[in-house]
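One structure coming up, written as structure tokens, with questions to follow.
The complex appears here minus one protein chain, its other protein chains still in place.
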Amino acid sequence: MRRAMSSSERLVALTLAWAVAGAALADERTPAQKMAHESAPAQWLERMNQALTTRNYDGTFSHWHGGRVEMLRIIHRVQDGTVSERLASLDGSGREFIRSGASLTCYLPDQRTVLVEQRPPDESLVGFPALNDQTASFYDIREVSHTRLNRRNTHVITVSPKDEYRYGYRLWIDDSTAMPLKTQLCDTRGHVIEQIVFASLTLSAHIPDSAFKPEVSTAGFKWLRNESAPPALAAATQAWNAMRLPPGFRIAARSAQTLPGSADPVDHLVFTDGLASVSVFVEPQRREQADQPVPESATVGSSSAFSTVIDGHKITAVGEVPPDTVRFIANQLKAQEPPPVGSRRP
Amino acid sequence: MNEELDSQLSAMFDDELAPEECELLARRLSRDEQLKARWGRYAVVGAAIRSERGVRLNAPLAGLVSAVILAEPALAAAQGARRTGVRWWQPVAAAAVAAGVAAVSVLWLRAQAPLAGAPLSAHLTAPTATAPGAAVVPAAAAGAPDSYVVPRAPAVRAVVPSTELANYVVAHSVFSSPVTRRNLLSAFMTGEAGSAAEEPRDDAQGNVQ
Partner (left out) sequence: MSADASDLSLVRRVQRGDKGAFDALVLKYQHKLVKLVMRYVRNPAEAEDIAQEAFIKAYRALPQFRGDSAFYTWLYRIAINTAKNAVVSRDRSPIEYDLDRNNEESYDMQGRLKDSETPEGLVLTDEIRSTVNAAIDALPEDLRTAIVLRELEGLSYEEIAAAMACPVGTVRSRIFRAREAIDRRLREVFEGGLGRAEELG
């Protein structure tokens, strides 16, 4: 005969049963079903992208690269369709990046310079690469575990590249908010080369405008701005294109703009494989640049830049890809003259 | 109240019950929520007596662990090849899903090690120890006809003028995907443009020194 449960036993049973119910609510599928359902991890990436671009948040995170760790603060707000963002280094460089709608400002106290770049007003603010069917061909996206990170339930999603043209990622995505609490960027052999971990994170309904004011003092700084009205693309007599691209990369955008501090128009092509993107800037080589050694490589953390000269034009490729990928793409750029009128064969 | 049973429970909790009685009681314990609750309270009594500062006596820890485990495949299905020389372990035939599940567990365990050299895409292989202080060893990707070697420590010089690079980075950032954009801009904000990456030194277990 089963005796009635005592209240304390009921408490423990309640806790256990409730926890079971919670787990059941969280995911009703068996692990086998989960693993077979490959779109689910990709959905987590979509949710993560949505969270990063549409939610208001204020956090500090550590950025590890090349054996150095630095702390940064990020504040992000979407209000009345306008994106405001502030990214500031908390130790060391003192640099800040502030976005207010279509205006991007870069404070570089170490160079006593401020760059102000005005984007075209009609440019889509959510024009980032979207995961598509193609992406799955070049990345293996999996959820490898559901684990707790710093008292939050997270989904650990790995994005493994299928070739060496791109990086891989390991993401700890918060179950509740879809924010990436920890991000590892890995090279093609799986070694972590960059890591971002949130130390604190607040998602709030309201962030005041004052949160987006720079802390750095700009007295005596050089201000470089670009022309707010970009030259018309049609003015270019040559259309530049990449003759070949790494597998999976396609052109996603093409525009002409001026860069801060320069009056010359620059062609800006964007190639993407759905996750990584590479910009290629094409501008006539200026006389003062002729003395610079070419080609040149640079890195910005794990991102890569590569510059070369083709047909008297300076070609610069920048992207969150390995160095050889930007070099490959840049070297593929070629100007295509439109055929002269009247010389076309029938 | 079944005194004999509860008395056995108390003895088993103290590891003072005969093995054959343990077997029987273990089976009951796993299925009987009341018995389990009592067992749990025995543990609380001990912890309270030892008066450990900061340790919560009503933590939902057990329930949370239970919930996670409930969602996992039963261990019997996950067992791999039988090990020899085990006297009391009763092996169960491995299921076809075993290899996949075991590999996932391995990857999960590796993921906890900070910045370990765990192969990201090696969901089919066991983890291998990273050689401490490994030098740059370019490795051609298997099956890639074009030699597309990605050196582990790209040695590059900052030759591109910083302001120009800043322009490119800012202009490009609009077109990055949200998470990669954060990597790019963070690196830029911390003034990492152009610096050569230094390698983290791993010990044999993949722990960063």
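Per-chain numbering from 1; labels A and B assigned in written order.
By definition in this document, a residue touches a chain if its C-beta (ideal position, glycine included) is under 8 Å from a C-beta of that chain, and two chains touch if they have at least 3 such contacts.
Since this is a predicted model, take the numbers as computed values, not measurements.
**Q** Using the touch definition up top, pick the residue from A:Arg152, A:Arg254 or A:Lys334 that touches the left-out chain.
**A** Only one of A:Arg152, A:Arg254 or A:Lys334 touches the chain omitted from view, namely A:Arg152.
**Q** Determine and list the chain B residues touching the chain excluded from the picture.
**A** Missing-chain contacts on chain B: residues 6-7, 10-19, 22-23, 25-27, 29-31, 36, 38-52, 54-62, 64-70, 72, 74-80, 83, 86, 88-90, 92, 105, 108-109, 112-115, 207-208.
**Q** To test your reading of the contact rule: which positions on chain A touch the chain that is missing from view?
**A** 6-11, 14-16, 18-19, 22-23, 25-26, 55-56, 60, 62, 69, 71, 147-148, 150-153, 175-177, 197-205
Here is the rule we use: only the chains that are shown with their structure count from here on.
**Q** Centroid from C-alpha atoms only, then distance chain A to chain B, rounded to Å. What do you get?
**A** 27
**Q** What residues of chain A sit close enough to touch chain B in their complex?
**A** Residues 3, 5-6, 8-9, 11-13, 15-16, 18-20, 22-23, 27, 30-32, 35, 48-49, 52-53, 61, 63-68, 70, 72, 74, 87-89, 92-93, 95-97, 104, 106, 108, 110-111, 113, 115, 117, 119, 123, 127-129, 140, 142, 144-147, 156, 158, 160-165, 168-171, 180, 183-196, 224, 252-253, 257, 259-262, 268, 270, 272, 275-277, 279, 281, 292-293, 296-305, 307, 316, 318-320, 322-324.
**Q** Over in the complex, which chain B residues touch chain A? Could you list them?
**A** Listed in rising order, the residues are 1, 33-34, 36-38, 40-41, 60, 62-64, 66-68, 70-73, 97, 100-101, 104, 107-108, 111-112, 115-123, 139, 141, 144, 148-150, 152, 154, 156-160, 162-200.
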